[in-house]
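Mind looking over this structure? Questions follow.
One chain of protein is taken out of this complex; the other chains stay put.
Labels for the chains are A, B and C, by order of writing; each one numbers its residues from 1.
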Amino acid sequence: MAGNTFGTLFKLTTFGESHGKAIGGILEGCPAGLPLDLEAVQRDLDRRRPGQSAIVTQRKEPDTVAFYSGIFEGKTTGTPIGFAIHNTNQKSKDYSHIKDSYRPSHADYVYDQKYGFRDYRGGGRSSARETASRVVAGAIAKQFLGEVKFTAFVSQVGALKLDTPYQELDFSTIETNPVRCPDPKTAKAMEDYIKKIKKEGDTIGGVITGVIQNVPVGLGEPVFDKLHAALGKAMLSINAVKGFEYGSGFSGVQLKGSEHNDPFNTDGTTKTNNSGGVQGGISNGMDIYFNVAFKPVATVLQGYETIDKEGNVVQTKGKGRHDPCVVPRAVPIVEAMAALVLADFALLARGNKM
Amino acid sequence: MAGNTFGTLFKLTTFGESHGKAIGGILEGCPAGLPLDLEAVQRDLDRRRPGQSAIVTQRKEPDTVAFYSGIFEGKTTGTPIGFAIHNTNQKSKDYSHIKDSYRPSHADYVYDQKYGFRDYRGGGRSSARETASRVVAGAIAKQFLGEVKFTAFVSQVGALKLDTPYQELDFSTIETNPVRCPDPKTAKAMEDYIKKIKKEGDTIGGVITGVIQNVPVGLGEPVFDKLHAALGKAMLSINAVKGFEYGSGFSGVQLKGSEHNDPFNTDGTTKTNNSGGVQGGISNGMDIYFNVAFKPVATVLQGYETIDKEGNVVQTKGKGRHDPCVVPRAVPIVEAMAALVLADFALLARGNKM
Amino acid sequence: MAGNTFGTLFKLTTFGESHGKAIGGILEGCPAGLPLDLEAVQRDLDRRRPGQSAIVTQRKEPDTVAFYSGIFEGKTTGTPIGFAIHNTNQKSKDYSHIKDSYRPSHADYVYDQKYGFRDYRGGGRSSARETASRVVAGAIAKQFLGEVKFTAFVSQVGALKLDTPYQELDFSTIETNPVRCPDPKTAKAMEDYIKKIKKEGDTIGGVITGVIQNVPVGLGEPVFDKLHAALGKAMLSINAVKGFEYGSGFSGVQLKGSEHNDPFNTDGTTKTNNSGGVQGGISNGMDIYFNVAFKPVATVLQGYETIDKEGNVVQTKGKGRHDPCVVPRAVPIVEAMAALVLADFALLARGNKM
Partner (left out) sequence: MAGNTFGTLFKLTTFGESHGKAIGGILEGCPAGLPLDLEAVQRDLDRRRPGQSAIVTQRKEPDTVAFYSGIFEGKTTGTPIGFAIHNTNQKSKDYSHIKDSYRPSHADYVYDQKYGFRDYRGGGRSSARETASRVVAGAIAKQFLGEVKFTAFVSQVGALKLDTPYQELDFSTIETNPVRCPDPKTAKAMEDYIKKIKKEGDTIGGVITGVIQNVPVGLGEPVFDKLHAALGKAMLSINAVKGFEYGSGFSGVQLKGSEHNDPFNTDGTTKTNNSGGVQGGISNGMDIYFNVAFKPVATVLQGYETIDKEGNVVQTKGKGRHDPCVVPRAVPIVEAMAALVLADFALLARGNKM
């Protein structure tokens, strides 16, 4: 399996399945001499952690990260940072209900087809549990990037949509509610709706909006590695993501060029920001903002009909503790992936000029 | 500048600026022994060519590709395929109107900031002219993939939207109108609208829908190189693209899991296809379909105010021959990038099993 | 720090310093469905282990590998194999003798210059301890490659040289003596010589010869990734290596073409093998054989003069338990790196033809 590495210079490689002994990763390329706040890393992990509120999965996973290398006397040494999160929750259970049957819209069927067999205990490598490693690396990337500020929040759950422009929102309220929506009223409506969906044994999709502020001018590598292309890939690599748009996005297609163009101020900033902080694939110093669409979680706690390995129709039922809506816990993952993208481009940009 | 390479095994590297002597590329990794139909390659290039209809730029660029290596006696040899498209249109012109001023929502400003200076004759490396090299490589990728069928068409121009599900469209009509929209009535409305926009000296955005059929099961490399993530990056790397969604996309966030899940048929196909042919980042054999949002072209043939290198406000006016709407000519580019993604994953998939 | 990854498809990334909590790695790309003999992996690790005989370092490191992922029910799953070797020997010690002074011909000085500071407890990332991770991955590569047989042995220690052609040696005797030299008489002389060197508090260099048998025809990727170029890099990346030659090597420069050329047998094999199993960078099915030169270990247990961080001359003395001669323990490392090279090329070769 290729595809376990993200980034060219600031580079994360991850390992681990949902029900194995540990997940973890190796982060290469973080420059030497960065004082690391390891508690800040753990804080981001805690924001992704199961069991943190009533509207997320009630699984118990403390998700404590252990660092093995690359840090000495509180600072990065320039050598690879190896880390692991041990699975404390690992026990032999009865997997017979999923071992031989394929859950609809999960990766069970395609893994079996691709690799010939699979670790059938949960999602294996396709489980969102893998994203915990990304949060660890992303938290380090944030510290490397210093002034650059990464904010993500839930802007839609089902049909409940927060339409306020991000500039008018108070980001300090994001972590004050379990949905991570910076509008208390909408947050409450979303929370209630998720609880209702959960009670039905069902799940619901949502949208996360990301905002990156204080971005240096000049990040992004045309032509294939445009900043927004790398950002899009980063987001689309998160479990359950179905779409990505930045700046004016899908709604921008209805604008004329004369309306969509962002006129310059004399300092090189722009009066409007339909570009979303990126022009020609390169950051222009304005805020980068984007939306990420998440489908509803595939595991529903209802009975359903599906097939087994031999193609026989079987009756089964979802069980266990699952997220009724994935977006609240995905907020730190969106931030982490955004930070990994920018950290990599920040290092690449060191090669721009003589 | 990093970022000129696309793919891991089936790998394209491109070079060239809009006003240089030539653009071109090197395609590595195409297996040996593929009989190449070079006329089919040129046909795809012709679909991207300027001057092909009244609603695209009237520049004259024949865009004839010359192959330098990697092909012998009509077949690929397994060695890298070097090719170039010489610029026949290259002449010394008066660039004074753009040399020192920054066109809004172009890459002029960011290139100058990133690299210290730039080739100011047109868009340089940020010009969409570079995509001709992608079309060449993509046309070879299509031939490598054989049965896999790539179709792209214009599904929206401004607010004019084709809402018919792709399954109900007659793809054979796509190339029968200059817009490349497989619904004659909508195509005519779009064409008229683009002509109107052009007359205003303005531009308009649009959406291209892509459909990939006869996809083998098992393509895509979790976790970071999920099939749809690579596809999204490929599309977002095309000039003017602002968004990407696949399967149920942004509208899927409003569905419940019980509605969104795709139940299996006994042969492993699914009854519905909200997944868009990809589950867990791996193709499941169903059609892959996706939407790509293009912003309006930034060059408007109207007077406007902008700044020069020193930050002075200057009055200028767009001139030359530009596309009023980019989507008709971008259709073969979308196909090409999709084919490059699948060709790479097809080669990577050869390593799946013992 | 870049450079922690080896391979393109069969790909190892390692982490860890000599005195950190753990070293380890992530092995990607091993195809799914390979039954893994984990005891064979541990056996190779044991051959590299300190303390295994009187002529190697007497440090106590059991070097037990723990696998975290990628293996299920005894077989590889196709997902990345994460593993770690915990340092059981980690304790706070007095490092004052090396903290501020630079040991000659060690990496202390260059690490400080490159990164600004370093983990001064032992060699840090430049320690040969890192190679244990390579042995783990190489042992898996051997199993992946099945019939291909990797043999390495000590062919020279100081001026004591085994001149017998490898074809006339009995490889089964390699592991019967602590030097790993397949000639009992020479082995005894080498062993005695190493003991004498050790008694002097000094160290001595040596040569390891590698032989790869049953190699499939067609491995190696011209032009930059020729089989022998990748093999050479693999060997030169091992600590203390100063030279690499394959086939006729340095002595081949004295031959005429008419003498050096290897005439064909009618089955495509060759009557002689000056080519060393590689022609034009591609394996031809004959044995691959090569020599790897190792310098004497830099840590001598004698007093010497050196400088500290401020450039002051200081008197110091090597202490601790170090190898008087590195080659006996490097034998499994040479095999491991050779196996990693061939495993990667074996996967790449799956893309050769349509």
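Here is the rule we use: contacts are C-beta pairs under 8 Å (C-beta built on N, C-alpha and C of every residue); 3 or more make two chains touch, one makes a residue touch a chain.
Here the structure is a predicted model, which means the values were calculated and not measured.
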{"item": "Options B:Gly78, B:Gly138 or B:Gly158, residue touching the unrepresented chain", "value": "B:Gly78"}
{"item": "Selected residue (touches chain absent from view) among C:Val207, C:Ile288, C:Val331 or C:Ala346", "value": "C:Val207"}
{"item": "Residues of chain B in contact with the chain not shown", "value": "1-2, 4-5, 9, 11, 13-17, 20-26, 28-29, 32-33, 66-70, 72, 75, 77-82, 84, 114-119, 124-125"}
{"item": "Sites on chain A contacted by the missing partner chain, in the whole complex", "value": "8-9, 29, 31-34, 78, 144, 347-348, 350-354"}
{"item": "Touching residues (missing chain, whole complex) on chain C", "value": "1-6, 8, 14, 102, 104-107, 109-111, 113-116, 123, 125-126, 130, 156, 158-159, 197, 200, 202-207, 217-218, 220-226, 228-230, 232-234, 236-237, 239, 242-250, 252-268, 270, 274-276, 279-284, 291, 293-300, 302, 304-307, 311-313, 348-349, 351-353"}
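Assume only the chains that are shown with their structure count from here on.
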{"item": "Remotest chain, chain B as reference, centres from CA atoms", "value": "C"}
{"item": "Closest chain to global C-alpha mean, per-chain Cα centroids", "value": "A"}
{"item": "Whole-Å gap between the CA centroids of chain A and chain B", "value": "26"}
{"item": "For chain B paired with chain C, centre-to-centre distance based on mean C-alpha positions, whole Å", "value": "46"}
{"item": "For chain A paired with chain C, centre-to-centre distance based on mean C-alpha positions, whole Å", "value": "39"}
{"item": "Contacts with two or more other chains, residues of chain B listed in rising order", "value": "8, 348, 351-353"}
